[in-house]
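The complex appears here minus one protein chain, its other protein chains still in place.
The chains carry the letters A and B, assigned in the order they are written, with residues numbered from 1 in each.
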Amino acid sequence: MIPTLAGVILFVFFLFKFFGGDPAEILGGLLATPEQIQAIRQQLGLNDPWYVQLWIFVKSIFTFNWGNSWATGEAISNIFRTRLPATLTVMLPILILETVLAIVAAMAVAYVRGSLTDRAIMVITTIALSISFLVYIIVGQWLFGFYLGWFPVQGWSDSFWTNLTHYAVLPIILAVFVSLAPYTRLYRSFFLDEINQDYVRTARAKGVGENRVLFVHVLRNAMIPVLTNLALQLPGVFVGSFLIETFFSIPGLGREVLLAVNRSDYPVIQAMTVYLAVLTMIINLAADILYRAVDPRVVLK
Amino acid sequence: MSAAVEAYKLPPEPARSRGVWATAWRRLKSDRVGMVSLAVVAVFVLMILLSSAGLVARDWQKEVAVPDAPPTFMGPKAKQTGTDPLADAVSKDAKPVDLSDIDPLAPKYDEWKERAAKIQVSESPRAETLPFGADRLGRNVLDKAVKGAEISIFVGLFAAVLATIIGTILGALSGYVGGKVGDFLEWVYNVFTSIPDILLIFAFAAVLGRGIGTVILILGLVGWTGMYRLVRAEYIKHSNREYVKAAEAIGASHLARMFVHILPNVSHVVLVRMSLYVVGFIKAEVILSFLGLGVPVDQVSWGTMLSEAQAELVLGHWWQLAAATIFMATFVTAFSLFTDALRDALDPKLR
Partner (left out) sequence: MSTLVSVQNLKVSFRLGKHRVVDAVRDISFDVPENGTLALVGESGSGKSVSAMSIVRLLPENAIVGADSRISFAGRDLRAASEDDLRKIRGKDISVIFQEPMTSLNPVFTVGWQIAEVLKLHTDLAGRALGDRVLELMNEVGIPEPKARIDAYPHELSGGQQQRVMIAMAIACEPKLLIADEPTTALDVTVQRQILELMARLRAKHRMSMLFISHDLGLVGEIADGVVVMRDGTVRESGPVDQIFASPRDAYTKALLACRPRLDVKPRRLPVIDDFMRNGGHAPQITVETRQARAQEPKPLVEAKGLRKEYRLKTGLLKRKTIEAVKDASFALYRGRTLGVVGESGSGKTTVGMMLMRLTQATAGQVLYDGTDLLALSDREMMAYRRRIQIIFQNPFASLNPRFTVGQILTEPMKIHGIGASDNDRFELAVALSKRVGLAEDSIHKYPHEFSGGQRQRIAIARCLSMKPDVLICDESVSALDVSVQATVLNLLLDLQDEFGMTYVFISHDLAVVKYMADDMLVMNQGAIVERGSADAIYADPQNEYTRKLMTAIPRGFAGRQVRT
């Protein structure tokens, strides 16, 4: 984990240092004079040798002292603190719902495998997947928010409960609906892989009925790749919501990052990248431990 | 064998000998869905080739129609009918007031009228309707959709090729050579994958800016990890296979073993994965262009069309959204179905 973290830090540092624009010019704005720019450079320590700058960078990561956003001047740690709840309010329900629904759908499809229903569902999901997520949100927002008026088109409040029951509902429904297609297909392939294994034949030879074969024997084995998949998705949750947050004006981390990109607000992007990388590594570690509980063949290293 | 029976040996194939690709092509030909989707993909490819050569949709930027002109089958936008609410405020009999005394510009009016009469402005009459309608500037949506197809598909294809090349070479090295080289490459892989994809794209976009080439580069640099994983696993598996050991036994060099022996056995897996990349990258480019991070302002992509569509929809103008969606859905569905058919045709298990 540590070498990877070191790699991420180095990567972020050098990416922004050598490919990014001059921070002083960005901060100074379009109308800054050369003297002002020089002053900013001095202030940011940009005239120091690169390893000094790297060291400062590393320190700021471990002390959680990121300074302020270049665009708004807000303390970056504050940005994290205030935007995180909004993202989680939307993304965690999505993650839970889509996983549960996809497993159920995949099992149902695996149950009718080979039949016309199976083929039809495969074709429908293929077509559904070919339509951009954007279209779903645009149409969904217009239809349910604007035209039918069932949900607020945009907005957010300070109350967690209002958010959950009022503002987050439409985004959650749309996101879960869109994710059904890909995850059903994926989990279906997991189930079908297991159904063709030898131990299923043994179960049948013991007199186990098809239902029990699917819901006990196969499910238990298929949960292993499902959990792997979940663990892989979890880090993406924190940023993946950017589209939803942008459309629905939800003040979350994803939208924050997007704003930062558009405004060349480097500190925000750098901070997000490094911290999410750390989070990913922690989640992977936790997933490894969870693995042992699920797959007895795994040996804890 | 996982079925309840032992391997059943089929009688040997007839005299004409076939390699993997020929066999796959034969199998593909008998798959109707696969052939239809291949045809659709071919049509699109032809279309974008014509478009890039400038033979089709070249003047997509010209404002040839009335703003927000509806599609042809709907008929032209209704003219403003009904009474003008302000009409009563102005009496019809009132004479225009002569302000020449106080108007400072008054002496110049005649001069300007003369000059204006001398300048020819050729202004072709704006169309009332277009096959797919027009956007808010009056541009032909059909042309935009075709041009957008060219850009989006182009980006998707090239980014897929880039990601494939990077991922395959690194994966082959990592899987075959192993040891310190493999460890190093695994470290690189871990660094790249510990950052969520979208964030990585954003980081690159913040630093590298917009542009078609940039988008291709970004998508390739972010996406190679999937192919790497796949190719590495394949190379590890094949390196331990006996035909590779046999090649070593007869004295074949490392390079020969990697690229002459193993690569042809892995190429079908790579091809299928690359097709998946194409679809994924097209969708990613659309989102990036939508957000303003993709193609530059003077280009059109399905993504930019969708960003305009959002505002239009509120006003009831749905045709640009429909055009972009239909074009994209058709191509991506056809390509996905073709990829599925390709995978089935290449599946060695059926051999």
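We adopt the following convention: a residue touches a chain if its C-beta (ideal position, glycine included) is under 8 Å from a C-beta of that chain, and two chains touch if they have at least 3 such contacts.
Because the structure is a prediction, the values reported are computed rather than measured.
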Residue touching the undisplayed chain, where the options are B:165, B:217 or B:252: B:252
Options A:130, A:221 or A:241, residue touching the unrepresented chain: A:221
Residues belonging to chain B that touch the chain removed from view: 2-10, 12-13, 15, 17-20, 30, 241-243, 245-252, 261, 264-265, 348, 350-351
Residue ranges of chain A at the interface with the undisplayed chain: 114, 197-199, 201-209, 217, 220-221, 224, 294-297, 301
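The rule is short, and it goes like this: only the chains that are shown with their structure count from here on.
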Gap in Å, rounded to a whole number, between the CA centres of chain B and chain A: 23
Complex interface listing, chain A residues touching chain B: 3-4, 7-8, 11-12, 15-16, 19-21, 123, 126-127, 129-135, 138-139, 142, 146, 196-198, 201, 235-236, 238-240, 242-243, 246, 257-258, 260-262, 264, 266, 269-270, 272-273, 276-277, 280-281, 284
Chain B - residues contacting chain A, complex: 2-4, 187-188, 190-191, 193-200, 202-208, 279, 283, 286-287, 290-293, 302-303, 306, 309-310, 313-314, 321, 324-325, 328-333, 336-337, 340
